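Report on the structure given below.
What follows is an incomplete set of chains from the complex, kept in their original frame.
As written, the chains take the letters A and B, and residue 1 is the first residue of each chain.
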Amino acid sequence: MGDAAGHFLPGSFLVILGLWWSTRSILKYICKQQKKASSLITPKFFSRTEILEGIVIVVMALAGIIGLFSVFGKPKMLPHKEMQLVRSQHWQHVIMYLVLAMLGVTKILCFTISSLPVSLVKLMSSNAFFVEAFIIYNHPQSPILVNSFAHQLLVVSAFLAGLAAFIEFLLTKNNVVLELLRSSFAMLQGACFFQIGFVIFPKNMEHAWDLNDHINTTILATFFCAYYMLTYVIIGVNYALVSWFIKWKLSKPCPSEIQFLKNYEQQEDSEEDI
Amino acid sequence: MGDAAGHFLPGSFLVILGLWWSTRSILKYICKQQKKASSLITPKFFSRTEILEGIVIVVMALAGIIGLFSVFGKPKMLPHKEMQLVRSQHWQHVIMYLVLAMLGVTKILCFTISSLPVSLVKLMSSNAFFVEAFIIYNHPQSPILVNSFAHQLLVVSAFLAGLAAFIEFLLTKNNVVLELLRSSFAMLQGACFFQIGFVIFPKNMEHAWDLNDHINTTILATFFCAYYMLTYVIIGVNYALVSWFIKWKLSKPCPSEIQFLKNYEQQEDSEEDI
């Protein structure tokens, strides 16, 4: 991860994941409110997307691990001490991707084997974020002020995402706003990764930040809050788009489907009660 | 915000907000207990006050932002380094007011569009306080002891207000005491702003505090607790006044209204269950 690309990869992954989570939560919420809408999107569809999401997460985690090893494999001429440091960092990143892969595997297992408790997925996603926060917190710390501060912001956003997922796990029944909170923290973390990519590894050295200036940490904190607010704006726009899409779809209804889907609906309700 | 007026503005805003929140919570509580009282104050009235509150918050936030830019616009002769500091602080304050404006907009949207989840408002108000606490915590820190301690107290009160709002968000059903707790923390924070205005930017330089004396931090902490207790006394007096007002109003009842309002009551109950 020691370059810009190594931070853009997880960053874009998290932003996409956050967007996707928010979209599905909004879809679920609208389907619950408007009984008509559930004729379009069935509970089976949601459990299928969960399985698909699990597969995508596993693939992305594996891609990350392969990327790490391909970078790590290159022979570098480094003194012994620094080599050790790079190797320890390398394994930390591998662990991070592995715990993400575990989340994906848990998703696939829980939504294919019906006897497994669904709340395990929520625990696993909180675990993935907490482990990430723990690892970045225990990173070999850089002596550069802005670099370490930017990583602290990453820790904060990962911790908050984990906390939101854990609260979801404890409150057994689904709460759409809590799900949106989690997805907003995921997007926030993605934005942090991008921020680090641009600030710490600037393309254009002329406009590079002074990484030891204390004021720049203040500016980073301000950006952090601005990104957080931006995620809500994005979620709001997403909500408007999704509800408009549902309305547009419902304007040409096919009543034959409704009776057929009533069974699924009851099924879902009973699943949630468990 | 770099002067007394810049701290009095948010301070008085928060005190008024806290007072208003406590008044509405008490009104709601009394209306729930005394079914007769709900003939005076209808659920429609409460949702209208929420919208009005949203508008007031947006206006106040915009006033704050305009105030900030008008101050910032004045040409100041400062060395480059200090100019940067002032500018970074300026944007932090803008973000603070923006997140407040977002709370107002969310209030207006959630109480006009019925399909939006009402708990979003609670999440937004907790967000507003948390972002504020985060920003003040990451302020370019003053080397002056009492100044930084006073801002830490501000962080504590903002964090507690955010925490109370977040707990409210998690406990889906309304709890009057929790609402009063949140409003007491809002008032406490307002008092902290006033305290900073008076202590750090004294009008009368003769009675100015020694800002580097450690004992003064102890005195500030004592004041903080005293203010907190005072907010409960204020809420108690408020409760007595509101319940006396309701009794006085009910002494001249108009029974024709009662039947008319039963509908609203049931409506409210069903809304809360959601």
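In this section, contacts are C-beta pairs under 8 Å (C-beta built on N, C-alpha and C of every residue); 3 or more make two chains touch, one makes a residue touch a chain.
Computed from a predicted structure; not experimentally measured.
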Copy count of the single sequence across the entire complex, 2 present: 4
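We take it that only the chains that are shown with their structure count from here on.
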Superposition rotation for chain A onto chain B, Cα-based, multiple of 5°: 90
Between chain A and chain B, centroid-to-centroid distance (C-alpha), Å: 32
Residues of chain A defined as touching chain B within the complex: 29-30, 33, 167, 171, 175-177, 181, 214-215, 217-219, 221-222, 224-226, 228-229, 232, 243
Chain B - residues contacting chain A, complex: 84-85, 88-89, 91-92, 95, 98-99, 102, 115, 117, 119-120, 123-124, 127, 131, 134-135, 138-140, 169-170, 172
